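Quick notes on the structure that follows.
Just one protein chain is left out here, and the rest sit where they should.
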Amino acid sequence: MNSESGKHRVRAKLETRAQELTERLELQSVRSCYICRTCTSSCPVTFIDPRFNPLAILRMVLYGKIEEVLNSDFLWLCTSCYSCQERCPQEIPIADIMTKLKNKAFKLGNAPVGVRAQMDIIKKAGRTYPLDDFDNKKRAKAGLPELPTSCDVVKTLFESETESLK
Amino acid sequence: MQKEVIIVIGGGITGLTVALELAQLGKHPLVVERGPLLGGRSASLPCKATDRCLKCNNCLVEDTLRQIKYDSPFEFMTHTTISDIRREAESWYVTLETGPFFIDWEKCTDCGACYEACARLGASGVVRGASINQHPFFGIDQKACSCLQKGADPACVKECPEGAINILTRPQTRQVKAHGIVVATGYTPYVPPEKNRFGYGRLPNVITTQEADEMLRESGAVTRPSDGRVPQRVAFVQCVGSRDRRIGREYCSRICCGYSLRLALHMIHKYPDVDITIFYMDIQNFGKDFEKYYSEVKDKAKLVRGLPGDFYALDEGKISVSYFSEEQQKNVAQPFDLVLLTIGLSPQEENPDLANMLGLGINEDGFLRPSQADASAVVVAGTARGPMDVAECICDAKSAAFKMANFLEGS
Partner (left out) sequence: MTDGRVNRSVLVVGNGPYCFKVAGELASVDSVSLAVLREARLDEMEQKPNLVELLMPVELLGFSGQPGEFRAVFRQTNGSHAERTYGFVVVALESEWISTLNKWSVVEDSRITSLSKLEKYVNEYLGNIGPGDKVVFISGFKQDSYPVSQEKIVNFAAAVREKTGAATYVLMEQFKVAQEGLERAFRLARELGVVFVKFSQTIPEVRVGPKECTVQYMDEAMGQAVNISPQLLIFEDEACPPPEGRYISDLLGINLGNQGFLQGDFLFNLPIYTNRTGIFVVGSGKGPISEREAEREAEAVAEEVAKLVCSFDKEVVGPFPTLNENECIHCLTCYRSCPHKAISLYPGQRSPQISPVACRGCGICVESCPRRAIDFEHGESGISYYDIDKEIDHIVYEDSRDVPRIAVFACVNSAYDAYLLAKSRGDRLQARCSVLKVPCGGRVEAAAVIKALGSGVDGVAILTCHENSCKSVHGASRCRKRIAAVKEMMTKCGVKEEAILFGTVAPGSAPQFVELINRFSLRLQGGDGSSIIPGNAGSGGEAR
C-alpha cells in the first residue's frame, strides 16, 4: 500500500515537471490539436526525412515527453517555413512552438554542432555565408556594388541575445 | 373568420414540407421563396444509387415536389423577398417584394420557350428546374441575365406565348397579415476563398462536391472539367469548410461524410476501375446504414486518415496531392485526375438580419435559434437551424408544423 502511494507520488512529480516546462515555454496550445495531420502533410521536411514529423513532436509534448524532444536531433530539422502553422485548423502556432523548443534545447546545450558553427559564423560575419575580398572582386566584375565583409552590429546584437539564451 | 396566414420563408425541402403539413392540417401557409424555383438545394441532389439505393434522399424530395405539383395544396410566391416585417398585437404585417424581373408562375405553362430563347443567346438568365416535379419549372435569375447587363430588352419576354414574364421598373409589393412565421431559409454551400491551398479556382480539375453534384445531375457522370473525361484516380478531401477554427467554423457539417462514401460507391459501381482515395479526419455516422457503407468503402476504396497538404498542377490536368503515408511514415505526393473538395454547410449570411427582424437568436455556429420570448409565433426549421440532411429536414419540418399548428390553436 505504502509503496503504491509512493509510486503515485513519483509519477505525479514526473508529470508536474513536464507540465511545468510546458507552462514555462507556453506550449499549452498543443492540447488543442485534433490530429487532422494537415501540419505533417504540409511539411516539406517530412517528405525528405521521415524522422521529422511536426505532429509527432506536438504529441510528444502533449504526453510530457518534452525532455525527449529537447534531446533529439530531429527537432533541428524544422526549417521554420510556417507551412504547418498557417494551415493548422486549430490555429496552433506550430512553427513558433518549434522555435521555442529549439531555444530551450540550445540553452540546455543540445544544439547540434552544425547549428553552433553556423551561429559562430553569423556572429563573426553577420551572415551564414561570410563575404571576403574575393567575393567583392567578383561582384565588381559583374557590375555590382561592394558589400561590407563584417557586421559589428550583428555581433553586439548577438552577444546580448546569447546572454539571454544562457 | 379570417384566414390565419402563416408565412413560410424559404421554399427548400424544409419550407415546402412545413407548408404541405400545415395545409393538410387545414391551415393557410404562404411560402415565400427568393429564388426563381421551389425545392432549394435538395431538388437537384443527383441519384447516387449503385444497384441499390444509397439513400441520398432525393427521392423523398421528388415525392414532396410531386405532391405539391399535382395537388397545389398551398399558396407560394417565387422571386420574392421580405422587405419589412412589423409585429402589431398578435399579428405580423409582412411586406413582400416580387421581381422586378420574374415569371408569373400562375400564367406559366412550363413550355420552355423562354429558356430556349435565352439559351440561343448563350446566356443562363432563364433557369430550368432540375426535377420535373418542380413547378414552376422555369424562372429568372436576374443576375445572370445577359440582356439586362447589355442594357437590352430581355429576349425571353416576348417569346413567352402566355405573357407570363414580367419586367417591371421596380418590385411588385404585397402586404400580408400573418399569424405566424416559419423560418426555413436553409444554408449556403461553402465556397473556398480565392486563395486556398487546394488549388480550387486555379486548377480546373479541383472541384467542390456541390459542382460534382450539379454535373452528375445534369450529365449522369462526374467527369473532369478540363477535358470531360472519366477520371481514373479521384481524391476526396473531407471537412473542407467545416471543423476549422481558422475560418470560424467550429462544427461538423454532418452530411459530407455520408455524401462522400455514397458518391465513392456510386462511382466505383459505374466505373469499376476507378481508383478512389478519401482523405479524412474522422468518419461520422449518417443514418442506419452507416456501418454497411463504411465497410464497403473500406473494401473498395482507399481511406487515408489525415488531410492532405499541397496541391500542385501536373501535366494533362492532373493534380499532385501530398499527404502523410502511414505505411512509409513520410510524406508522399500522388497524382490524381480529379480532386473533390467535400464542402460543408455554412449559415446564411443574412441570419443576423433575420434574427434581428424576427427576434430570433443565433447559435455559436451562426445558425438561427428560436428565441425564448415569443417562441411559438416564430419557428425555425431545417438547415437554417444547423447542418442536417434531407430526412432530418423533413422530420424537423413536421415538428415545426406541429408547433405552429399548436400555437395557432392556442392563440
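Every chain is named by a letter (A and B) in the order it is written, and numbering of its residues begins at 1.
The rule we apply is simple: contacts are C-beta pairs under 8 Å (C-beta built on N, C-alpha and C of every residue); 3 or more make two chains touch, one makes a residue touch a chain.
Quick caveat, the model's predicted, so the values are computed rather than measured.
Screening B:H79, B:H179, B:R243 or B:R262 against the full complex identifies B:R243 as the residue touching the chain left out. Within the whole complex, the absent chain has one touching residue among A:M60, A:A111 or A:A125, and that is A:M60. Shown as candidates are B:E62, B:D104, B:E159 or B:D310; the residue that touches the absent chain is B:E62. Remark: the omitted chain is touched by one listed residue; of B:R174, B:R246 or B:K292 this is B:K292.
Hidden from this view is one chain, which touches subunit A at 8-9, 11-12, 15, 28, 31-35, 37, 53, 55-56, 59-60, 62-63, 90.
Residues of subunit B in contact with the chain left out of this view: 21, 24-26, 44-47, 49, 51-53, 55, 57-60, 62-63, 66, 110, 112, 128, 130-133, 137, 217-221, 243, 245, 250-252, 254, 257, 281-292, 303, 305, 326, 329, 363-365, 386, 391-392, 394-396, 398-399, 401-403, 405-406.
Here, only the chains that are shown with their structure count from here on.
Of all residues in subunit B, those touching subunit A in their complex are 197, 239, 243-246, 281, 305-310, 322-324, 328-333. Across the complex, subunit B is touched by residues 34-38, 40-43, 46-50, 53, 83, 87-91 of subunit A.
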